[in-house]
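Apart from one protein chain that is not included, each protein chain of the complex appears where it belongs.
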Amino acid sequence: MGKIDDRLNELGINIPKAAAPVANYVGWVKTGNLVFTAGQVPIKDGEFLYKGIVGKDISVEDATAAARLCAINMISQVKDACNGDLDRVKRVVKLVGFVNGVPGFEGQPTVINGASDLMVEVFGDNGKHARSAVGAGSLPLNVSVEIEGIFEIE
Amino acid sequence: MGKIDDRLNELGINIPKAAAPVANYVGWVKTGNLVFTAGQVPIKDGEFLYKGIVGKDISVEDATAAARLCAINMISQVKDACNGDLDRVKRVVKLVGFVNGVPGFEGQPTVINGASDLMVEVFGDNGKHARSAVGAGSLPLNVSVEIEGIFEIE
Partner (left out) sequence: MGKIDDRLNELGINIPKAAAPVANYVGWVKTGNLVFTAGQVPIKDGEFLYKGIVGKDISVEDATAAARLCAINMISQVKDACNGDLDRVKRVVKLVGFVNGVPGFEGQPTVINGASDLMVEVFGDNGKHARSAVGAGSLPLNVSVEIEGIFEIE
């Protein structure tokens, strides 16, 4: 068991097996030392959670939990890219978070903190990343949040 | 003629000359082994096709065709980055697809499959990429789809 696995255990976070997309794309691609992940959505055990438009169907608090779940699913993709060894993650480089909010919604940073905070809980200072948080006009299957990431691994 | 050119011929796909943007940006930038493309829109012979908002002005089927056209235009940029030799493409690394849908639109993955499928038709397994599909609030000139990409070349 690696150090990051220990940390995940301490935090009580279970990293699921990486989900394989059902189309002509993949969950991650490695090029050089960089891993680019597909956009991750709030899915757990095959079920979409926290669905809907933030500010209308669901609360900022639930959307923040959705962002955290996106981040957990992102770590599962990166774990797969690292052949299971998350200690190979040198840096979380970038996150882009899309929030399915009502027009005029202003709370994207709060929502995406659900993912940013998780990255730092898990990876410490190496989890600190450049980030964009923006509002989408709509999202696949009406999920509330979608997040993509770039990681540096060794 | 390279292998990928042969494949494009088989598929009956004509890759146009790369369009030069009419502003202070360019169609692609190469850094190291990576090529980053500008956002590609559904334009053919200088004319914008499949315009409008998906779910209101145009159908999911037409938007999927728009995504395929974006992908063809993206390949034209990458061909330019490769000095005309598409066999230098090692991997389609990442696509981000923005769909101009009505609020609550859920079919972004179906639409962007128009681009993902084309990449795999053309490049085979090397065409499998990490992907994000999101809804835009609006798009330039009211196009239905805009897609940007990252490619690894040798």
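To keep things simple, chains are lettered A and B as they appear, and every chain counts its residues starting from 1.
Definition applied: contacts are C-beta pairs under 8 Å (C-beta built on N, C-alpha and C of every residue); 3 or more make two chains touch, one makes a residue touch a chain.
All values reported here derive from a predicted model rather than from experimental measurement.
Quick one: say which of A:51, A:88 or A:129 touches the chain that got left out.
A:129
Where the complex has a chain not shown, which of A:38, A:60, A:82 or A:150 is the residue touching it?
Missing-chain contact among the listed residues: A:150.
Touching the missing chain, which residues of chain B?
Touch with the absent chain occurs at residues 21, 23-29, 31-32, 36-39, 53, 96, 98, 100, 103, 135-142, 146, 148.
What residues on chain A make contact with the chain left out of this view?
That gives, for chain A, the contact residues 32-34, 91-96, 99-109, 113, 116-117, 119-120, 127-138, 150, 152.
By definition in this document, only the chains that are shown with their structure count from here on.
In whole angstrom, how far does the Cα centroid of chain A sit from the Cα centroid of chain B?
25
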